[in-house]
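The complex is shown incomplete by one protein chain, all other protein chains being positioned as in the whole.
Here is chain A:
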Amino acid sequence: MSDTTAAAPETTLPETDAAPTAPAAGVGTTLLAWLDRFAPALAFAAALAVWEAATWVFAIPSFLLPAPSAIVAAGLATPAEVWLGHIWATLRVALMGYLLAIAVSVPLAVALASSRLLSRTLYPMLVVVQSTPIVAVAPIIVVTLGASDLPRVVITFLITFFPIVVSTVTGLLSTPEELIELSRSLRAGRSREILHIRLPYAVPHLVSALKISTTLAVIGAVVAEFVAAERGLGFFILFSTSFFKIPAAFAGLVVLVAISLALFRLVGLAQKMLVPWSLPKSER
């Protein structure tokens, strides 16, 4: 990091990690380093500012495109406990569907990777399920399974599980042939081959699928709420738009995005803590 400050006496910030450039390099590089660090936040702030300005300058009505400030105001106008109620309803369904998908997908992937017959039999069916537009099936599922969390969890599950299955199968089959031969030469048995070699080898694939699936799980929960719900952020957005409370709907959207991002980060953190070896060296 900041290894020597002797070359540039005017730099009186010996303890900061913020500017990892050599102090002797001058103001230009410091600025560049600062830009490199804050450019994403700056760009985001700039986009918001342009948006805000545009709504004022062109006098866009808030039911067409509310200004960011209006969205924040609408968000604050809704009481916190109402927010929490909706967030919890959506999060609960998303997480249950997500966990169910993991619980089903991983064993299913092991079965598909282990048996050619099984994979030839089941794969076409899985592709059909995956190819069915979930938004179109959702109302049918709600009618079939009744008005409870169950249909919502099932819808979330259906949209989430396929990427996990496909990635895990790819991972299980990407194991080097030599390791399988090593396993067989030790006569360790099929279950140990899967547990000790194939599954760990599938972890990097599994983790990337789990990351993608967090977003899908939130989508699934919201789609389910669009069809039938009396709580949840999807319901909140639908409800708000039906009363032309567009800033509130946008606020709901912002919360949804925040949930998706948080879940995504959470999986990333879990990967760092539980299976750091699956990350590239630079990200450990």
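Observations on the structure shown:
Definition applied: a contact is a pair of C-beta atoms (placed from the backbone, for glycine too) under 8 Å apart; a residue touches a chain by one contact, two chains touch by 3 or more; residues count from 1.
Basically, contacts and distances are computed from a predicted model.
Between the names "Pyruvate ferredoxin oxidoreductase", "ABC transporter ATP-binding protein", "Xanthine dehydrogenase family protein subunit M" or "Molybdopterin synthase catalytic subunit", the one given in UniProt for the chain missing from this structure view is "ABC transporter ATP-binding protein". The hidden chain makes contact, of the residues A:A33, A:A73, A:V104 or A:A188, with A:A188. Only one of the listed residues, A:G75, A:P139 or A:P200, touches the absent chain: A:P200. For chain A, the residues in touch with the chain missing from this view are 176, 178-179, 181-188, 192, 196-197, 200, 203, 275, 277-278, 281.
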